[in-house]
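Pasting in a structure now, in structure tokens, and then I'll have a few things to ask.
The complex appears here without one of its protein chains, the remainder shown in place.
For chain A:
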Amino acid sequence: MFPRGKTFTGTLIAAALALTLAACTPGSEAPAPSAPATGAAINKDVASMGDVTLTVWDQEVRGGQNEQMTKLNAAFEAKYPNVSIKRNSQSFEDLGKTLRLALSGTDAPDVVQANNARNTMGAFVKAGQLLPLDGWADAYGWNERYPASVLKYSQYSTDGTTFGSGSIYGLPQVGEIVGVFYSKKKLESLDLTLPADWAGFESAIVTAKEAGETPLLLGNIEKWPAGHVFGPIQGAKVPPEQIEKLGFGNAGASWITPENQAAAQTLADWNAKGYFNKGVNGTEYDAAWQKLTKGEGVFLMGGSWMAADLADAMGEDVGFFVPPATAGDGAQTTGGTGLPFTVTAKTKNPDLAAAYIDFITNDEAMGILADTGNLPVLNTSTYAPETGALKDVFTAFESVTTDGVLLPYLDYATPTMGDTLGDSLQGLLEGKLDAPAFTEAMEADYAGFTQGK
């Protein structure tokens, strides 16, 4: 019986192996990259499309996000009774993981929200799974609707090699900006006025430290938060054209420059001199901003998405600013757009998908976004509330996108840059890496990608 069983199992295993090895090379089921749609007439008349269903995958799950999406979908369906929207909403993390499978499957959704970064949108463009929307952009006037500084965040060359220019692959609804939150009471007690430029900000940090306060708050156990401190520092010290190339992962720049090393040195010095709370690499992100609400620090560098939570806890005490390199100029800081809404290559009705994207990003939609507590990406300051941190955020975003430079998140650059940046910044803060070693680690990832593609 024993030998017999063994042959039997052996045969089965061999059969299973033969089956898989005979199966095609991974990825060969994927569609060939589609040529940009040309020639086909664009239909803007949704009412004429008959009874159709539009499947939308988004990640607008939180309070105000979900509210705006629900309102806009209802408005679209009310305007075009022949359209029914099938919405699938997942958290950012979940969507990031399921989208790859969804797009390569046979039953792909029509509209999906895809992260701008190279490991998501870039990979999809390269695989030909998203439609270039240039035809619709001309028909709907998206190039006029969006400032070029914002639109470039959803532009790729059709082969996916260049990021930040080329075809338009999607449109975002909201904006994000990284700056400095501060406690007004703390500044007052330190006899400080709001710094007007980067030098003023740095000297305010020193003053706060000398007065025995914790000048800067950071929780970096998650690895990525330090990127939102390094980004603005880099923005103040490095020419923006260079940061754009580094951030978008396009060839032609280098991390190994005196300016980048100076930016890295600044961050390392800040921690070495005790300007941050103790043990930043072991502190949670949430714990850090909560310290600001408890009066345990003066400044907190971070993204505009924290404004609502901070305002809830601190009321009028919290403010937000983005220090420009020179007083009076527009600031150069990290930021970007919310996840752009894109059209999949497998959609049966690209005209409908494009009309939907147009609808959820038009002027009325921006109004609804602002009403539901989001930061509309267009004409932001006109929607600003009267007072509070949100007003500061709205004003700062408009000023940076029009007068200053909105710099890409550095982890957009390559598929592995998120890890490289996070690991290296933790090393830099801890003193494991000095500034030259930090820039070398970053250059290795950046150059490896730009030269390898």
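One rule holds for everything that comes next: a residue touches a chain if its C-beta (ideal position, glycine included) is under 8 Å from a C-beta of that chain, and two chains touch if they have at least 3 such contacts; residues count from 1.
By our rule, contacts and distances are computed from a predicted model.
> Unshown chain, UniProt name, "Cytochrome (Ubi)quinol oxidase subunit III", "Sugar ABC transporter permease", "Arsenical resistance operon transcriptional repressor ArsD" or "Hydrogenase"?
"Sugar ABC transporter permease"
> So one chain is hidden, and I want to know which residue out of A:K184, A:K223 or A:K391 touches that hidden chain in the complete assembly.
Once the missing chain is taken into account, the touching residue is A:K223.
> Among A:T158, A:N250 or A:T283, which one is in touch with the chain left out?
Here the residue in touch with the unshown chain is A:T283.
> Given the contact definition stated above, which residue among A:K86, A:K273, A:K348 or A:K432 touches the chain not shown here?
Among A:K86, A:K273, A:K348 or A:K432, only A:K432 touches the chain that is not shown.
> In the whole complex, what residues of chain A lie against the chain that is missing from view?
Considering the whole complex, chain A reaches the absent chain at 8, 12-13, 16-17, 19-21, 23, 25-28, 30, 96-97, 100, 103-104, 119, 123-124, 126-127, 129, 220-223, 277-284, 287, 415-416, 418-419, 422-424, 426-427, 430, 432.
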